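Below is one structure; the comments refer to it alone.
One protein chain is absent from this view; the other protein chains keep their places.
Take a look at chain A:
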């Protein structure tokens, strides 16, 4: 036990899995997401593969391939990053590339709309309908 056991991760128990051996800046060819005051896309921004993107899937490699493939169904930037174990900012940069190439559509949420009373009311109503518990698993489908 004494040797070979890595010390506990000080950042807590939520290990993300083994870090990629490839540095993020290599994946993005040195580019970074806007960040700082350049207003990077919100983490909940929705991304969807286009038909062109799915058609071109075989021509895409590595992260680009994986991102288009995982976006067959709409995904947030955060979900893409988590599912593919990529840094969020890498996903931001590559998603913009793929959008520019017509392989993804990227839907930055309209902040005014999100904060609109009618939207908030719909979220409230939807949440109110959530039952107290998930019910008995597998029995009550």
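Operating definition for what follows: contacts are C-beta pairs under 8 Å (C-beta built on N, C-alpha and C of every residue); 3 or more make two chains touch, one makes a residue touch a chain; residues count from 1.
The working rule: contacts and distances are computed from a predicted model.
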From "ATP-binding protein", "NitT/TauT family transport system permease protein", "Electron transfer flavoprotein subunit beta" or "Tryptophan synthase alpha chain", the UniProt protein name for the chain not displayed is "ATP-binding protein"
Tell me where the left-out chain touches chain A, residue by residue.
11-12, 14-16, 35, 40, 42-51, 53-54, 72-74, 76, 78-79, 81-83, 87-89, 105, 107, 109-111, 113-117, 119-124, 126-128, 130-134
